[in-house]
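All protein chains but one are shown in place.
After this line comes chain A, so read on.
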Amino acid sequence: MSVPFDGLVPATDSDVIAGVPARFVAAPTSTEEASAIVRGAAEHGLTTVVRGAGTKQDWAAPPRTLDLIIDTGRLTGVLEHAAGDLITVVRAGTPLSELADKLAPAGQQLAIDAPIQTSTVGGTVAVNMSGPRRMLYGTVRDLLIGVTVVRPDGVVARAGGKVVKNVAGYDLGKLITGSYGTLGLVTECVFRLHPLPAISAYVSRRFTSVGEAGHAVAAVLGAQVVPTAIEVDAGPDGVVEVCVLLEGVPEGVEARVATVRTLLGGDHPTGSDTAPTWWSAYPWAAGDVGIKLTAALSTVPLLLAAGQAARERHGVPLALRGSAGTGVLYASLPGTTEPATVAAVLDDLRAAATNASGHAVVVTAPSPVRDRLDLWGPVAGLDLMRRVKQQFDPDARFAPGRFVGGI
């Protein structure tokens, strides 16, 4: 097959996004090359999806149509690590794990402990992936201080910069974060870094009731121990494990561990310098149904209870896990669950999340299930979002249909 312009190659059988095969693939090596390719795609009216490590292509809805995959596999590398200024400039195709290895010798980290460390920086930004330590450090939106984007018309735009404190102009980094590749191609990111803590300690306790676990979490939140994370794991067996991460200097952590042990209850809690096996891992495996639930902090126990009720009511092995310290939980169901059952469970969870001032969003699901579901639920400000999309991508060529409201 011939290609419409230089820089593209015909797609192979493996160049498929969420079941939709592409016609062409491009792997630019620089922002300039990426811009030329995107310009070409605009001239030829090609619908385009950006691919990093391909670890989350089954997330959200599949693209409505797909002509071109822009692969960031050659847009890699750490361009700058200014240790004294605690910032790094990194190209979008760089895996998180590789970035972490580059930063560690200086005693620094990008504090995004995302569940999928093989993901690229760009993919992480695109879906705003976060891990347990978001409780202390925030998420991508809080750490991304500068961004270079190739717009759907090929124009290269930068926002933010290389200093943490900067209010000059709109914060496009936040707009791009979590936009699922619908506003353009991210080629470079500038991140704020944090020092690696001297030591880390995990204090865990298992509870047999959601209520007890909720009280324990509230007690830790109300204390002055400044946890880095408070995670909860509620498996299908009804046991709820709470684990608190404390980081800092040895003298400080020791005292805080003692306090948290007391708060979690008597002699039962266990302390360890390693994380439990379930730490920072989604409760689902490839091919399963994954749902993200959010809630106002004090209503996290309501979500846990709703999960338990759904388990009993629908006879499903629903698992819940996530950040009790920030109000973000992830739910999973086996991929083999009947679509109608998944839909019923989602309804229950969404009702609970709405009561908890939050949302239930389907992150991933096998296609027969996905086709039956409203993945996003109600979206406030959707009209403004459509208008933003219209401005950036008037022909709806970037990841069409993948985002909220069919954006």
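Here is the rule we use: contacts are C-beta pairs under 8 Å (C-beta built on N, C-alpha and C of every residue); 3 or more make two chains touch, one makes a residue touch a chain; residues count from 1.
One rule holds for everything that comes next: contacts and distances are computed from a predicted model.
Participant: Suppose you had to identify the omitted chain by its UniProt name; would it be "FAD-binding protein", "Monooxygenase", "MarR family transcriptional regulator" or "Branched-chain amino acid ABC transporter permease"?
Facilitator: Result for the unshown chain: "FAD-binding protein".
Participant: Tell me which residue among A:Gly235, A:Gly252, A:Gly271 or A:Gly401 touches the hidden chain in the full complex.
Facilitator: For the chain that is not drawn, the touching residue is A:Gly252.
Participant: Which listed residue (A:Val3, A:Val78 or A:Leu196) would be found touching the missing chain in the intact complex?
Facilitator: Checking each option in A:Val3, A:Val78 or A:Leu196, the one touching the absent chain turns out to be A:Leu196.
Participant: Looking at A:Val163, A:Val239, A:Ala285 or A:Ala340, which makes contact with the chain not pictured?
Facilitator: Spelled out, the listed residue whose C-beta touches the missing chain is A:Val163.
Participant: For the chain that's not shown, point to the residue among A:Thr31, A:Thr124, A:Thr326 or A:Thr364 touching it.
Facilitator: Spelled out, the listed residue whose C-beta touches the missing chain is A:Thr326.
Participant: Contact with the hidden chain only, please: which chain A residues?
Facilitator: Residues in contact with the chain left out: 82-87, 107, 128, 130, 138-139, 141-142, 149, 151, 155-159, 161-175, 177-179, 183, 194-198, 218, 221-226, 248-256, 292, 294-299, 326-328, 353, 356-359, 361, 376-377, 379-385, 387-388, 390-392, 394, 403-405.
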